[in-house]
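Worksheet: the structure to be examined is printed underneath.
What you see is the complex with one protein chain gone and the rest in place.
Note that the chains are named A and B in the order they appear, and that numbering of residues resets to 1 at the start of each chain.
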Amino acid sequence: MTVLLTTLFNGISHGVLLFVMAVGLSVTMGMMRFVNLAHVSLCMLGGYALVVAMDHAGLPFLAALPLAFLASAAAAAVLEATLLRHFYAAEELTQVLLTIGVVFMSVSAAAYIWGPSFRPVRVPDWLSGHWDLGPLALERYRLFTLLVGGTLSLALWLGMERTRFGAMLRACVDNRRVAAACGLHTGRLFAVAFAIGGGLAGLGGAMAISLTGVDPNFPFRYLVVVLIVVSLGGMGTITGTLLSALAIGVADVASKYYLPAAGGSIVYLLTIGLMLWRPNGLMGRRSGHA
Amino acid sequence: MKKSIAALAAALLGTLTTHAPAQVKPDETVKIGVLVSYSGIGMLGGIQTDNVIKQFQARFGAAPGGKKIEFVRRDTTGPNPEVARRMAQELITREKVQIIIGPDFTPNVLTLAPMMTEAKVPAIVMGAATQGIVGEKSPYYLRTFFSIPQQVRPLAAWAKKNGLNKTVVVVADYGPGHDAEATFTKTYGDAGGTVLASIRVPMRNLDFSSTMQRIRDAKADAAFVFMPLGEVALQFMKAYAASGLKSTGLKLIATADIADESTLEAAGDSALDVITTGVYAPTHDSAVNKAFVAEHEKMFGRTPRVSLITVAVWDAMQIIYSGLEAQKGARFDPDKFIAHARGRAFESPRGPVSIDAVNGDLIQNVYLRRTEKRDGVMQNIEFDVLKDVPTR
Partner (left out) sequence: MREALAATAHFRGMARVGRWEAAFWLALVLAYFVPATNHALLGQILIWGLFALSLDLLLGYRGIASLGHAAFYGIGAYGAGWLGKYGWTEPISALLLSGLLAGLVGLATGHLVRRLQGVALLMVTLGLNLLLFDLAQRSSEITGGDDGLQGIEVAPVLGLFRFDMAGHTAYLYVLAVALLVTLLVRGLVQSPWGLALRGARDNARRMAMLGAPVDRDLTLSFGLSAAIAGLAGALMTQTSSFVSPEVLSFQRSADVLVMLVIGGTGLLYGGFLGALVYLVLRDQFAAANPIHWYFWIGLLLVLVVTFFRAGILPALADRLRRHKPGGLS
């Protein structure tokens, strides 16, 4: 029983991390139907921002995390304004190619600026080790991830469902043309959403690298799983992305423990199965989209 | 527009045709191909290869045996047999190299074996560790790296001898991992130890918590770990420490990959007190090594750190220079080169080594090391040695 609970805990914390990294992509894909693969580059940027802030500016971990968010949000805003904005009307494949090109460039740039090896992250002592809750030994860092991710999920959900801004975003996801016809500044809304999503990507990336450090190949490592989380959840929905991220996280961790012979294949089988069953994702809506 | 199309066409044509074959005058120029990864996961290897070649030539000059040598570099881009094959074809048929340093990665080594044999080009493998892939596949292959059983067998024996009677085996789920698992299980079992469980870890793994849980479940004295060099080794070490397994008294024993200098810094304290078997540590106490490391750090700084690959390339250069010196005044003969190398013993920064006369592999000392922090830097400190361990 202890093992089951611990496995669930580990799976959920892994899933929450995936959620923070992927939610930005889900919203932008849902809103503007824009496939931005460079999203994972923003995750990497957040990681490097954390390392640089801690090593060079000497900032403590908790202070460096918001910096990772801000750096990525700024980079996202710049990227959107200079390059991506011109391709909203382009075909999906064009967007895929464009953003893959950006990913390649980011990987190379990271190797050039920070070198090809892993840059370690010094996680503070109070976040290392365990917290004993009865028979369960819960890793402190995972608890932290859960806390931060959980709070963010709630905040995002509230933001989407209960604020005017969120209502405007949801209108754009449902039907951009009509929303624009109603007088919403879709372009401006999207730029803001893109920046926030990018910032979240950076924050997620910064939190994910504590285990390994960050290296230039980070984007390639996470590209596929982020794509899977976004497509399985249904684009443009916070709840959907959260559900699919948790499902993937738990399935991955649990299957590796209980069904080791299947290896990492469970996630792929899950993807195939879910897509065949619910092509629009768990919570996706078939939108009458422009 | 027409001019630019013409220019582009000219450039394309240039790539698609050969350059005029280089004038290879006997006794004058020997072309040496460098076939390693300059991009992708192995790119650190490429950087270090270039550095070491520079360092070697700074000390020993650029004309062994009166022959001028010229290096031609090509990128294998990682374990990419298709690319490696094409690059090798270019090196051999177009650039007409006579010796090759490389290739790296086992798939590349295997795919190029027939080509080396047919072209009679000695190739010195400095970055692939599967057993039986050098002399067994081509008489023109030599190796200055190590072979996995070379490191696993001594570790299994040492474990049993030192009171670790029950071990859980944890390997990466791919060919070399399965080999390591099989070798360890056999040697350890023969010595009287018990393997409680065998865990295979998926290669593309983002979360290691389930592996750690299964290790915990096994309730063993020790965990034998085999992970490929680089990011997987690092992730494993970090996850191991984070899971708290370190504090349960479980002894972590592994092959050197997990504590390789390229990821040791990033692993930090999580990699303390790990016992590994390896063939080289920069802290090796010999005059040759001390000079080697000092010179390297003076020329290239402290990053990237001196590690096994640097020494492997250095030794490859030693073999080349020694072979060329032996052919002073004569045209380069690949068969004589191989015959000269086979069975030869020499001093490497890692210790005394010799090339196996039968399969061209490297017979070397295998050291037992413990990871410690010296002067704030993570190091592998040798505390025991098994001499002249064969690869077969």
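Simple rule for what comes next: contacts are C-beta pairs under 8 Å (C-beta built on N, C-alpha and C of every residue); 3 or more make two chains touch, one makes a residue touch a chain.
Predicted, not measured: the structure shown is a model, and the values here were computed from it.
Considering the whole complex, the residue from B:97, B:115, B:212 or B:241 that touches the absent chain is B:115. In the complete complex, the hidden chain is touched by one of A:128, A:175, A:239 or A:280, namely A:280.
Residues 83, 86-87, 90, 92-94, 96-98, 100-109, 111-112, 116, 224, 227-228, 231-232, 235, 263-265, 268-269, 271-272, 275-276, 279-280 of chain A touch the missing chain (whole complex, contact as defined above). Considering the complete assembly, chain B touches the hidden chain via residues 1, 11-12, 15-18, 38-39, 43, 46-47, 73-75, 77, 79-82, 85-86, 89-90, 92-94, 106-107, 110-111, 114-115, 118-119, 130, 133, 173-176, 178, 200, 202-204.
One rule holds in what follows: only the chains that are shown with their structure count from here on.
Chain A and chain B have CA centres that are 36 Å apart. Taken in their complex, chain B has these residues touching chain A: 41, 43-44, 47, 173, 199-200, 202-207, 209-211, 213-214, 217, 231, 234-235, 238-239, 242-244, 262-263, 265-268, 303-304. Interface of chain A with chain B (complex): residues 3, 6-7, 10-11, 14, 111, 115-120, 122, 128-130, 137, 139, 141, 211-213, 215, 217, 221-222, 225, 249, 252-254, 256-257, 260, 263-264.
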